[in-house]
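Complex shown without one protein chain; remaining protein chains in place.
Presenting chain A:
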Amino acid sequence: MTQLPTHTEKKLGLVIDLDTCVGCHACVVSCKGWNTENYGAPLSDQQPYGAEPVGTFLNRVHSYEVQPETGFAQTIHFPKSCLHCEDAPCVTVCPTGASYKRVEDGIVLVNESDCIGCGLCAWACPYGAREMDLAEGVMKKCTLCVDRIYNENLPEEDREPACVRTCPSNARHFGDLADKDSKVSKLVAERGGFDLMPEQGTKPVNKYLPPRPKDEEIDILAPFLEPIAAEPTGFLGWLDRTLEKI
């Protein structure tokens, strides 16, 4: 049913730290790997070795340059996947009932055997979180690794989304954002986690942590490396003066 639940018991989601993400794309690869080999249609590639390789991915890492009013520009790596919005516009537009938001944990999923591949949900998502699989003709999206997080066949430390498990810089955190005492909720409160495009009114569950302010003093040794003589003296001074004359 594509009507949204009025309330979900949990709000499972990700908290992504833009301060620590190093842009290695390991989460992209582990996501593609897990979700190709497990739940649902595999994430296909078209001409993977051709001139124009395209493929389905549920998680992508953009890199941005941010130029402050003064000072140096910053490079910020920006992973983006489904935000499992509370008011998910992708769900309500679905004509077949394939898209739904789970009452128990708030995960937004696609029932692939009901999906006709009309693509309207991808149009309704402001974030570009849904991609049509061109081989299967069904819509693919982040499942929050629903087949890992409850999977008792896996060791306990693996019961989190593949992207979170693999992140080498601990930039991705998984938990229940409805629980104020959860690790992720505390992180959001402490670091001022924010929503993407709040003006779209989607109420995303996933939050982003802002990059921390850069240190003013770049290097404590720098003052000791000031040039001693402004004007060259000795042989170099003579050379400088001679070359000036020519």
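Basically, contacts are C-beta pairs under 8 Å (C-beta built on N, C-alpha and C of every residue); 3 or more make two chains touch, one makes a residue touch a chain; residues count from 1.
Basically, contacts and distances are computed from a predicted model.
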| item | value |
| --- | --- |
| Protein name (UniProt record) of the chain left out of view, among "Hydantoinase B/oxoprolinase family protein", "DMSO reductase", "Ion-translocating oxidoreductase complex subunit B" or "Putative multiple sugar transport system ATP-binding protein" | "DMSO reductase" |
| Residue, one of A:82, A:138 or A:205, that touches the chain absent here | A:138 |
| Contact set of chain A toward the excluded chain (per top definition) | 1-4, 18, 23, 28, 52-57, 60-69, 73-76, 78, 80, 89, 91-98, 113-120, 122-128, 131-134, 136-139, 194-201, 208, 210-211 |
